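A single protein chain has been omitted; all remaining protein chains appear in their positions.
And now, subunit A:
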Amino acid sequence: MSANSHETNVRCSCEAAKSFVDWYYRQVNDAKSVSPGYVNGHAAYDRAGHPPADICINGLVVATPQEWEKLLEQQRQAPKQPDPNKRRVRYEVEGYDVHVINADYRFGAPQKMLDLHSPTDGVRMMMVLSVAGTVYFGTGRNKGDEYWEKQNFHDRFILVPNWDVIEKPGARHGRKYLIISHNYRAN
């Protein structure tokens, strides 16, 4: 059995997934920026020459996280709607699951991190995360609010360690994992 399914890695990947999912959909639902969650513009990856995150939205390849934010903004447009409870787009996560796909992730890693963490430490993980749920259009802030339209959505992310944050001892703030690939479909 590979390090990918090592107990520590499974536990750490699940916790990382939860923290990511909680953060990501809260940002989206509050119309806040999700760009910092993508690998683009993070120093350690920029230095090492990592390609920008691959973002594919309903079959459309989007160049930057900012463009994806623009699409989200476009999706939220309802200029004539006077009722704030009919104006929102709300993503409700109904399930998610994560696998470690490379427990010995090295790209852009400072030597210190390679020395410090073995592949079974639950740190140097590349993960694939699937999130499924329902997206409500023309609704309010809360679960169960009336809506105009709804769709099923499915997001698939590939996440890698955010060396800039993990490297700092006792880092409590900042995203510990960054998106290098994001696939979105809503039907």
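Rule of thumb we're sticking to: a residue touches a chain if its C-beta (ideal position, glycine included) is under 8 Å from a C-beta of that chain, and two chains touch if they have at least 3 such contacts; residues count from 1.
Keep in mind that, in the parts below, contacts and distances are computed from a predicted model.
*Asks:* What protein name does the UniProt record of the undisplayed chain give, "Elongator complex protein 5", "Mediator of RNA polymerase II transcription subunit 17", "mRNA export factor MEX67" or "Phosrestin-1"?
*Replies:* "mRNA export factor MEX67"
*Asks:* By the contact definition given up top, give the residues of subunit A that touch the hidden chain.
*Replies:* Against the missing chain, subunit A presents residues 1-2, 4-5, 7, 10-11, 14-15, 17-18, 21, 50-51, 54, 56-61, 71, 74-83, 86-89, 93-107, 126, 128, 130, 132-133, 135, 137-138, 148-149, 151-152, 154, 156, 158, 160, 180-181, 183, 185-187.
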